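I'd like to ask some things about the structure below.
Every protein chain except one is present and positioned as in the full complex.
Read from first to last, the chains carry the letters A, B and C; within each, the first residue is number 1.
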Amino acid sequence: MKYLRKYPFLGPLVAVVVVYVIFAIVAPGSFTRAENLTTMAGQTVVVGIAASGMTLVMLLGGIDLSVGSNVALSTVVCALCMRAGAPAILAAAAAMASGLLSGLVNGALVTTLRITPFIVTLGTMRALRGLAKGLADEQKIDAPSSGLDALVAPLPPGYGWALFPPGVWIMLATSGLVAAMLVYTKGGRHIVAIGSNEATARLCGVRVERVKWLVYGLAGLFAGLAGVMEFSTLTVGDPTDSVGLELEVIAAVVIGGGSLAGGEGSVAGALFGALLMTVIRTGSTYLGIDNWVQDIVTGGIVVTAVALDRARRASETRR
Amino acid sequence: MKYLRKYPFLGPLVAVVVVYVIFAIVAPGSFTRAENLTTMAGQTVVVGIAASGMTLVMLLGGIDLSVGSNVALSTVVCALCMRAGAPAILAAAAAMASGLLSGLVNGALVTTLRITPFIVTLGTMRALRGLAKGLADEQKIDAPSSGLDALVAPLPPGYGWALFPPGVWIMLATSGLVAAMLVYTKGGRHIVAIGSNEATARLCGVRVERVKWLVYGLAGLFAGLAGVMEFSTLTVGDPTDSVGLELEVIAAVVIGGGSLAGGEGSVAGALFGALLMTVIRTGSTYLGIDNWVQDIVTGGIVVTAVALDRARRASETRR
Amino acid sequence: DGGATKIAVIPKGTTHEFWKAVHAGAVKASREIGVEIVWKGPLAEDDLKGQIDVVQSFVAQGVSGIVLAPLNDKALEKPVEGAVKANIPVVIFDSDLAGSAHKSFVATDNLAAGRLAGEKLAALLGQKGKIAVLRYQEGSASTQKREEGFLEAIRKMPEIKIVSDNQYGGATTESAFEKAESLLAAQSAGSGGVDGVFCPNESTTFGMLLALRKAGLAGKIKFVGFDASEKLVGALRDGHVDALVVQDPFKIGYEAVRAMAEILAGKPVAPRIDTGAVVVDKASLDKPETKAIVAPDLAPWLGK
């Protein structure tokens, strides 16, 4: 029990394992094959990377609804660069820069206009979507994906030692870095402090505005990186991509122990939250469940997972 | 200035008027025709009615993401009843009952499992969508709409005295009732008190769980009513309808002065918030603006409207 | 105002490449005839209510005529009747509409097109094997017709088994891709569980293509898709897609606006104008007549 408090991600981890085992029992044998694990890990990359940034924003007590649009914009930027003949690394950098910039705009609006992040990012969600459509001329952009296509593709033969495609490792690395930042750096502590009690943080000399700015920027950067992964999956720049992604990312963070009120959240938990949703989706397809049943099941599992996790934590804290 | 505190909806009202006047100047003359006013009012009905319920939920400090799915489910129920030959009034009642029921489920989950409403309604959002698809057999349901089709259709000749179609009057009536309830009834005061400080409300003998339950139920009922209006517009029961409606409704409430933290919000304000978005959308259509430009403009106006409103209110209170 | 003739053209969405070609066709017709067109779809793709709102706004605005690709055959009936009542004639294109208020219907025959696809895939498989269908979206009439036509043709072949036909790819490429990936794995496509696949529109076809490529099955499983885009044509060349059923979007847009202009000029038009569909495979790809359909030059019309 004590572990749950110290490692809040254990709850969602258990949920993932339980759901996986259930599917492993009821679904056809191929569900448990190693390839399927790799596939599911790959499908989690976009949400997982974006969830790192969202965890930071939600720890702060904020929210970022623009993440889906930001990902779409980033795929477009990436595709435009690739089409213009830029090397893969440059295109990826440009996509991440566009994400960072969008995030910084969010941060600037939140801190200077002092409007609630919900409405700021609701606005930029629309605006960035429009920008993406405009840049892409309201079309999907075909572009060569050489150099980036290997990010989430299955490993070529002979590279089995890597276990997962590079994208998965990048996701794990970002999550690890962010988690370490939260624990081991001053900035990380300040993020949690602001989310826990902003007035207090300010009174203690935390430069609240600056920290917020940076966090929204970082979240944007991660959205940009997620966009690169998305481009590598789609191999086109798609301005209508990732509509509704924000809710999925937020759900991942909340399943992972995050709270919309700030001060709570875990990067590892968010990763498991993202994985949980992938497992449900894949498992349902394996079972050949009708779409509508799958919708109901997903809804039910998400609520149940969070309910169990919270009940456990409550029984441990009491009152 | 004093008025703004007393009548928080003045801010969004001013925003609507300003945006309307701007479009009246730049758009072709037909924008200011009476027909267009009626059309815009009619297009606001669904969001406007749903926003009444959302205002209540957000006053409580909650949120209801399932509203879009609930509306879709309600159109399906309505269509099924109509197809089965039920009279219009019965079909509408059934649709509203399905909305109420869904809302009560939300309420029960929020109060008994004590999970954050965000995740509860994220879950029911999926589940209700699935239910709607299942009920509709994954198809749009054709049904006669006689009796309900007049709700938001333009007025037939000879009824010009009514000014607006009945749906608009129903929206105004619900908003009026909810607003009056908030100010003039015990239950309304209790809702505001819970949103402002739940512990205080409990200390004062407010039956917090019961009130929450009822409020989610009411929100569901309004979603059901909105679904009836949606059915009357669509004339089919559409299980894939109103995806993303939740964000639009929440935006209306927030533009109208509501806060995600609870304790703040105005039904009239939410109505103007909804209207603002309709005016922008219609104005853009009149101007023949490209979709992507419209996205950017909408995002910009939403943020600006809220920013101006908040700045004003802040200048009146001061730090 | 009594200004120039202004025709509103309302597609289902604005970002599919299909609609770009339709747009170009519409522009071509408008230039030839000398009318003004306004191109405006719902903001979000496949947003039924949004499309109704757009129609209503154009009616309130009082345009001369409306050319509409309805997202639903029933739901748009009322708004169209409203337009007709306001003396605005309506031409329907791409997908059909119930009722009789509109003057003409310009589109591909989707049922027939679906049948074409079914026959092609059956031929590719030599009339036997296991196939899977990745459907598009619940309640989308035109793709449902294609799926129906396809299944109808396939069911005539006793030795072809349908292993999955209840999975939907959803509105976006990414959702289609994820669905396709899981579907292929679930049916053990890698070890012979699936011999052929069919997808009823551009986004599902592309999503399936990506999934096949990722699983290393592209070219091994027979694949018939729908609609064309640069990447899909490329895949056809690579042999990753065996055939595409292609409509003529440019012609659809062109004919629809033409029909509207005729109506406004008081001339009679046919109630049904079929714009046809063809099966394109690697062999027929480079024929000039296919080229004009598959990759029309849009630049002169859309100005880019």
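Note that a residue touches a chain if its C-beta (ideal position, glycine included) is under 8 Å from a C-beta of that chain, and two chains touch if they have at least 3 such contacts.
One rule holds for everything that comes next: contacts and distances are computed from a predicted model.
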{"item": "Candidate names \"Dihydroorotate dehydrogenase\", \"Heme exporter protein B\", \"Sugar ABC transporter ATP-binding protein\" or \"Phenylglyoxylate acceptor oxidoreductase\"; UniProt protein name, chain not shown", "value": "\"Sugar ABC transporter ATP-binding protein\""}
{"item": "Among shown chains, those touching the left-out chain", "value": "A, B"}
{"item": "Residue among B:L56, B:V71, B:A193 or B:L234 that touches the chain left out of view", "value": "B:A193"}
{"item": "Touch criterion as defined above, residue of B:L13, B:V67 or B:V206 at the omitted chain", "value": "B:V206"}
{"item": "Among A:P117, A:P165, A:G195 or A:G269, residue touching the chain not depicted", "value": "A:G195"}
{"item": "Interface with the unshown chain - residue positions in chain B", "value": "183-186, 188-190, 192-193, 196-197, 199-207, 263-264, 316-319"}
{"item": "Chain A residues that touch the omitted chain in the full complex", "value": "184-187, 189-190, 192-193, 195-197, 199-207, 263-264, 317-319"}
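Going forward, only the chains that are shown with their structure count from here on.
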{"item": "Contact-graph separation of chain A and chain B, given in steps at minimum", "value": "1"}
{"item": "Euclidean distance of C-alpha centroids - chain A vs chain B, Å", "value": "29"}
{"item": "Sequence positions of chain A contacting 2 or more other chains", "value": "133, 138, 239, 243, 290-291"}
{"item": "Chain C, residues touching no fewer than two other chains", "value": "14, 44, 138, 168"}
{"item": "Residues of chain B defined as touching chain A within the complex", "value": "65, 109, 113-116, 118-120, 122-134, 138, 239, 243-244, 247, 250-251, 254-255, 259-260, 290-300, 302-303, 306-307, 310-311, 314"}
{"item": "Contacting residues of chain A [partner chain C, same complex]", "value": "27-28, 30-31, 35-36, 39, 43, 133, 136-140, 142, 153-154, 230, 233-236, 238-243, 281-282, 285-288, 290-291"}
{"item": "Residue ranges of chain C touching chain A (in the complex, touch as defined)", "value": "13-17, 20, 44-45, 138, 164, 166-168, 171-174, 177-179, 181-183, 185-186, 188, 206, 210, 214-216, 229-231, 304"}
